[in-house]
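The other protein chains are all here in position, but one chain of the complex has been omitted.
Right, subunit A next:
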Amino acid sequence: MNWLIEFFGDPDNWSGSSGIPFRLLEHLEFSALALLAAVVIAVPLGLWIGHTGRGALFVVLSANAARALPTLGLLVLIVLLVGVGTTLPVLIPLVALAVPPILVNTYEGIRGVDRDLRDAAYGMGLRGGQVLLRVLVPVALPLILLGMRIAAIQVVATATVAAYVGLGGLGRYIIDGLATKDFASTIGGAVLVALLALAVQTAFTLVNRVAVSPGVSRRVKVR
């Protein structure tokens, strides 16, 4: 507790390029970039595979491969290959981490839509793309968002490794704290990461509220 007061009470920790706001922004920046890249890759792929049924094996394989992938190891490898100083080395492992949950959930969400519903949509005269975008996606949206949420939380937590290769983010408090035996900094950093994960969770709950149709979430005001 004292460590927390020490960490959060220190005015130096609230300003400048090693202050909390700055580090938080850095952290958010590569987390968001990684998540965005993962969404751009995994959502269309998951939609396509779920809709056409082609390449389902690929989803399973990539999910397993990614689960076995050591993020830190990958990070070190990439740094060795491309060198330190750019954000790219951090982004690649984070994207690799974020793609599988999004891909798997998007795929499962689309594939899991009731056959009769899909059938009715085609039967009404919707074309393939219309069936996907107007029916399957809205119905699968809770699962798609769940995949993104899992990915976002993992990314936010794992982005601390950026600090290992000299990049910023909240990981710096943890790593630097460990290196200098400044446990207040380590714990403060860990708490910040946890709070951020919580904030991400909350943000997704809100997005879910707004984006998912009440008819799907079955959340409708009683009148």
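Things to note:
Note that in this section contacts are C-beta pairs under 8 Å (C-beta built on N, C-alpha and C of every residue); 3 or more make two chains touch, one makes a residue touch a chain; residues count from 1.
In the analysis below, contacts and distances are computed from a predicted model.
The chain that is not shown carries the UniProt protein name "ABC-type quaternary amine transporter", picked from "Isoniazid inductible gene protein IniC", "Protein-arginine kinase", "Ger(X)C family spore germination protein" or "ABC-type quaternary amine transporter".
Note that of A:Ile20, A:Val39 or A:Ala121, the residue touching the chain absent from this view is A:Ala121.
The chain not shown here is touched by just one of A:Val139, A:Val156, A:Ala184 or A:Val200, and that residue is A:Val139. Contact between subunit A and the absent chain runs through residues 114, 116-117, 119-127, 130, 135, 138-139, 213-216, 218, 220.
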